[in-house]
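One chain of protein is taken out of this complex; the other chains stay put.
For clarity, chains are labelled A, B and C in written order, and residue numbers in each chain start from 1.
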Amino acid sequence: MTADLNKYSVRTDLALEAREMAQPDIHVPLPGVEEHVENAAGIRVTNLNVYNEEGSRAMGRVQGRYLTLEVPGLRKKDSDLQDRVATKFAQLFEKYLIESGVKSTDKVLIVGLGNWNVTPDALGPMVVENILVTRHYFELVPEQVSPGYRQVSAVAPGVLGTTGIESSEIVHAIVEKTRPDVIIAIDALASKALERVNTTIQVADIGIHPGSGIGNKRKGLTKEILGIPCIAVGVPTVCYASTIVNNAIELMKEHFKHENVKSRDVIGLLDEVSEQERLQLVKEVLEPLGHDVIVTPKEVDEFIEDMANIIASGLNAALHEAVDTNNVAAYTH
Amino acid sequence: MTADLNKYSVRTDLALEAREMAQPDIHVPLPGVEEHVENAAGIRVTNLNVYNEEGSRAMGRVQGRYLTLEVPGLRKKDSDLQDRVATKFAQLFEKYLIESGVKSTDKVLIVGLGNWNVTPDALGPMVVENILVTRHYFELVPEQVSPGYRQVSAVAPGVLGTTGIESSEIVHAIVEKTRPDVIIAIDALASKALERVNTTIQVADIGIHPGSGIGNKRKGLTKEILGIPCIAVGVPTVCYASTIVNNAIELMKEHFKHENVKSRDVIGLLDEVSEQERLQLVKEVLEPLGHDVIVTPKEVDEFIEDMANIIASGLNAALHEAVDTNNVAAYTH
Amino acid sequence: MTADLNKYSVRTDLALEAREMAQPDIHVPLPGVEEHVENAAGIRVTNLNVYNEEGSRAMGRVQGRYLTLEVPGLRKKDSDLQDRVATKFAQLFEKYLIESGVKSTDKVLIVGLGNWNVTPDALGPMVVENILVTRHYFELVPEQVSPGYRQVSAVAPGVLGTTGIESSEIVHAIVEKTRPDVIIAIDALASKALERVNTTIQVADIGIHPGSGIGNKRKGLTKEILGIPCIAVGVPTVCYASTIVNNAIELMKEHFKHENVKSRDVIGLLDEVSEQERLQLVKEVLEPLGHDVIVTPKEVDEFIEDMANIIASGLNAALHEAVDTNNVAAYTH
Partner (left out) sequence: MTADLNKYSVRTDLALEAREMAQPDIHVPLPGVEEHVENAAGIRVTNLNVYNEEGSRAMGRVQGRYLTLEVPGLRKKDSDLQDRVATKFAQLFEKYLIESGVKSTDKVLIVGLGNWNVTPDALGPMVVENILVTRHYFELVPEQVSPGYRQVSAVAPGVLGTTGIESSEIVHAIVEKTRPDVIIAIDALASKALERVNTTIQVADIGIHPGSGIGNKRKGLTKEILGIPCIAVGVPTVCYASTIVNNAIELMKEHFKHENVKSRDVIGLLDEVSEQERLQLVKEVLEPLGHDVIVTPKEVDEFIEDMANIIASGLNAALHEAVDTNNVAAYTH
């Protein structure tokens, strides 16, 4: 398939969805992938551990541990649920950090990727705005820092089109200057399923790879590049229109197949709609506006603000022992 | 077709597109519809006059005069072009007012429909913010008002979900209290073509009808309801996802038809995909998020601000003789 | 004193401060004024009942009941305290409504006065944005409204300079159209004491009077004008610079008096600095920018958002029995 058509295929940044696409039947295990799912009080938590090359190939994902929280109820703007999700996320993230070998005294740099002025891409900068930063106290008045806090700093490096500099270059520069032990990178993602938009959080210990997220990240933020671990926290804030159109075409094929058709010819014909032809169709539908067309709920502004608050609250509680993991919202703006 | 499925059909608020759908061949005239198109310097101006019941039925639109400016180049964020569009819009709108029987001393109330906090629906309130209002000078210090100005007031009534009151009720109340001679209502619209989103302005002397625009307007703003003429100015800021999916399915049908198919059966089969079945398919694709799903370019925030400035500049120049129609941008924020 | 100089005097919208100015000694009762103060957990609650003409003259305030919450700790941005203040405000406001004769089924219109685009004047519109409105459910689907809710609507009428219409005219028009039983008007106020800015809430059953608040309200919102009771809820968001300068000059006079001065002449001289001379001095200091100069803490944007949330949460809980007064924050954005 030509590279040009690639951008019209179904696109997702969620490992969960990559798994679904690799093997739609949830009961059939994927070789090289460990899975664990649990549901409680409206929050579905999935752990996917892609632990070898075979799993990585099957899923089309980098090896690593993917933790996902799905909370369909967030669409209803229930503040109580938001608080519970923040608390759950804080507890899970604290455990995730420990399992990743991050020590409670390790210095953390939080990186909010994305663009303030493009709502669905503003998640990262919004989270940064609500992070409880402490590094400057450790630098300036170390004797006054209470126990239970660690060194946390936070930056929103902006996007290439606004700064003229790759965000990875800016982060790299700041890492060399301030020497954190671990990076937590926040980014807006794309999902293939509308119902996961603004209701899902993914944590992955693989950093940020070029081409993931909804902005244009040409260079990544990974341990290979930065020399320190990078944990990615993402929320799908959009679907690509191409994904919607692909879904439509797939459904139409299904529709014909399930009809009581008279001749084998038709089924043959349908099977002949190759992936390339399908993408060509998608391209024709979407070309007028190029590949940046996105699908969002109309109220995207509010949903993203809510998700940013949940993540900032959760990170503040997970990173500082002094911040109570059971009442995380109290510490955030 | 069931009412329930209706919302999954192709939806547009542009008369221009209703005309395209009624008769795709631009050279075949529609009975009851007068048309005039002119192109100049990147701005395409279409006048559609739906002058009798037959035209109204053919187009599925209320009788009235529809003026449309299409400026694909606005997508490139060229400030010079923006200024030229504002100037052209001012000149056309001034002429439109005269042809509508609005006198240069008539008192104008500008109504910005929509919701500040939902970006694609914020066009109306944004325009209101940049309108040169003068009514209070006429009320408080009439002797100090320079010649060349008329009485203009402007309100953004909010949306039902935020106020608990129909915006039409609020406007009706203000009309009774302040007695303007004519209303100009600004609203965000939906287009069926992605390339028209944020690049098109429509003027119509039909007011606002329930169900048009991208918000939920249960009651309209029309001469029948308000007792004074209401001119609607709109900009498409979104496509509905349903429109995109319908386009995809149509293209797929075309695709099969143009293939060198072996048997007539297939063509028959394709023709049998009734409109109802198609909408059912669309529904299956989109149901997860309901019917409010919209498609926008990612940078919608900036585009809408630009369009709001163009419209406010144009209205200020068209409404006040003292504001120079050739240099409209100078008077706006 | 000339009217012109009046605007350079100490200005306050708080009854509490008018009382302090009328009689600085808190233990000396003012005739015609009932007072009750209580302190608990960092929240100081003052009830001032100006019950006759004499009290009104002494305080320079309209007769009525003034309830004030002072919470200096709000300056520290402590979310726990914010929640406690919202809860306390909800409880006090619920009681205040009952004492004002407002029944639990009375229809309420909340009016957010002020200007979205001027931060210290944006309190009213911000509160409106977070109000739980229900009137449309009662109108459209009355059978689906759960018990424990009353009819609430909310509007932000804008300011004269933006709309060309007095906000009181707009409110009056909406009252005539929608027939609420009581109005609650939210407004940003001016304080004479910097420490009360953004840390104080005042409730008064006197409505809004021309000249109060930080915007320009030429006509008021009162029972006389509207025909229904109007309860004002305000937060001081600014000091006028004139107030600061007056304080400075007073302090300087005190300074001389307390010095061990050699001659009686000096004290005489100081006493001769008449109020008019003092205001003339203030005018000279402030004239360059006119009378709109305000003093705020630099972080005014955040403080006002916090106060708007507290008030909206409190109102939502106080107005609807179904919203739990003990956990008010959960129902707000």
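One rule holds in what follows: a contact is a pair of C-beta atoms (placed from the backbone, for glycine too) under 8 Å apart; a residue touches a chain by one contact, two chains touch by 3 or more.
Quantities reported herein were computed from a predicted structural model and do not represent experimental measurements.
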Exercise. Taking the full complex into account, find the residue in A:12, A:46, A:119 or A:134 that is in contact with the omitted chain.
Key: A:134
Practice problem: Have a look at C:54, C:80, C:284 or C:324 and name the one touching the chain we're not showing. | Solution: C:284
Quiz item: Per the definition of touch given earlier, which of C:30, C:62 or C:118 contacts the omitted chain?
Solution: C:118
Quiz prompt | Given C:99, C:176 or C:299, the one touching the chain that is not displayed | solution = C:299
Quiz prompt | Interface with the unshown chain - residue positions in chain C | solution = 117-121, 193-195, 197, 214, 238, 241, 244-245, 247-249, 251-252, 255-256, 259, 261-263, 265-266, 269, 273, 277, 281-282, 284-286, 288-289, 292-302
Self-check item: Contact footprint on chain A, counting only the chain that is left out
Solution: 116-117, 128-129, 133-136, 140, 151-158, 160-166, 169-170, 172-174, 176-178, 218
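Everything below uses one rule, namely that only the chains that are shown with their structure count from here on.
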Quiz item: Measuring centre to centre, with centres taken as mean CA positions, what chain is farthest from chain B?
Solution: C
Quiz item: What is the distance, in whole Å, between the centres of chain A and chain C, each centre taken as the mean of its C-alpha atoms?
Solution: 44
Self-check item: Length of the line joining the C-alpha centres of chain A and chain B, rounded to whole Å
Solution: 36
Quiz item: Which chain B residues reach two or more other chains?
Solution: 117
